[in-house]
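And then chain A:
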Amino acid sequence: MTFADFIVTNAPGLLVAIPLFAAFTCPAIGRISAAARNLWVMGAMLVTAAIAFILAFRVFSSGTVIYVFGAAATHLAVPLDSGGIPIRIIFTVDAMSAFMEIICAIVGISVLLYSMSSESRNSSLEGYYALYLLMITGVFGMVSTGDLFNFFVFLEILSLASAGLIAYRIDGGLAVEAALKYFILSTLGAILVLFAIGIYYGQYNALNIAMIAQRMQFSMLDKIALVLLVAALAMKCGAVPLHFWTPDAYSMAPSSVTAFLVVASQASLYGLFRVVFTMYNVTMNCVTVGWIIIILGVLSMVVGVTMAIPQKDIKRLMAYHAVSQTGYMLLGVGVGLAVLGNAALTSAFGFMAMEGGIFHIFNHAMYKGLLFLTAGAIVYRIGTRDLNKMGGLGHTMKYTMIFFIIGALAIAGIPPLNGFASKLMIYESVYLFNPILAIIAMVVSILTLASFVKVFHSVFMGPQLPEYADVKEAPLPMLIGMGILAAIVILFGLFPQPVVDMLVAPAAHALADQGGYIAAVLGGA
Partner candidate 1 sequence: MKLTKSFNRSLWVFHLNTGSCNGCEIEIVATITPRYDPERFGIKLVGSPKHADVLLVTGPVTKKMAAKVRRVYEQVPDPKLVMCIGTCGQSGGVFYDSYNLDGPIDQVLPVDVYVPGCPPRPEAIIYGVVKAWEKLERLEAAQ
Partner candidate 2 sequence: MLWNLPFITVVVLTFIGIVTVLLKKNLIKILLGINILESAVNLFLVSLGYREGGVAPIFTLAPSQLMVLPTPQALTLTSIVIGVATSALVLSFAMVLYKKYGTVDIDKIRRLQG
């Protein structure tokens, strides 16, 4: 088996192994020199991203990929003597997981490239990059695993690594306070997830998602487990009544970490959709759970944006926007779930709503990452995060201003950019489901634009202030990092239909199609 075959067949396993290996060898390589470490980290990320793209291409062309750890053949999910129970840890990478892996790879590359120069002035970067690669491992693992307990382990790896990174620059105790809140809430959430796993194992004697999905009878215990999982994962992705950690964690973390925290929260969102769609699908009362997710979504949208407008800290304002944009995804996919039971409605607009929500996950990761990177560039140059002290930066930081404009227009859903494409799909399909929700969504978009006009005016416009006369443009690696994301934001805005056909539609259908998932794993594909 040539080297290329080895890579292609073991892609899911390598996806997690390489960042993990690079993370733990990072301090050793750092002993040699800073440049060597930077090269090592960037190399590891590029290799992982390449494998992620190979895997995604393989999944989109030939369906779900099964990867069994430690079995004779990588696709031998159900050993012959085990009587139909998949006993080993199985990675099930279907279209939806591959979709999330593409997001994680793209944002990972641009953010790591960005942090090469944004963190260059700070100390103890070995630990920083080790935790960063651990976080990337956590997201890749959460997204591609088919085993529920394995999902919990990667969730914990992600929480631990991101809490460490949030508290990395202590910043007078504020960052540590933010990390503490984030981490204790995540631990509480993880305990709930563990309780749910215990319930599933007790009832169905299996931990594999496909096995549980096959044996699901939606008893009272399953309802409890469903609620525990939905509450924990909704907290992890920042749905409103549980979003309180998001502004603190996003604003206090170093900006390159915040850009990736957005992807990490979306991995929990993916987990929420995986639990609700693949494990329960139509066995549960779709309308009730669908409406729960819709209400979480609408609350997130409204409270997120209204809390963002009076903010004075630039990153805290953007953090509240991350909460409100998560609301859009929850609304989109929640509507898809609510009509899942009724085939006529699903084909009418259910799939369109889900595709809108899932496409919005991709777009949000891109333009929110871009916005946090621009905020980071501003804070890197002028040292303060307080909007009242900024002004007239447009004169000197021209490229950062252009990237900020692209990001702000995309998040507000202004036509040519990718935010508009996914929001339009959400508006139109949600309108058919319930007009009031669509109207709320549009009003929230207007308020989003309003608060970004406020940020743009107070940061970039106005005369050049004397105290920022000598501010230079952000260094090149930061601009390249932002450039990648900006290019994608524009590109996917101009050609949304091929993207929807190739990436988003298969992901939405794979998510909703429980039978296909079970057949892929247990059918011994």
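A word on the picks: all candidates are chains of the complex that A comes from, given by their letters.
Rule of thumb we're sticking to: a contact is a pair of C-beta atoms (placed from the backbone, for glycine too) under 8 Å apart; a residue touches a chain by one contact, two chains touch by 3 or more; residues count from 1.
This is a predicted model, so every value here is computed, not measured.
Enquirer: For chain A in this complex, which listed candidate touches it: 1 or 2?
Expert: None of the others touch chain A; the one that does is 2.
Enquirer: Which residues of chain A touch candidate 2 in their complex?
Expert: 149, 153, 156, 160, 163-164, 167, 170, 172-174, 176-181, 183-184, 187-188, 190-191, 194-195, 197-198, 201-202, 207, 247-248, 251-252
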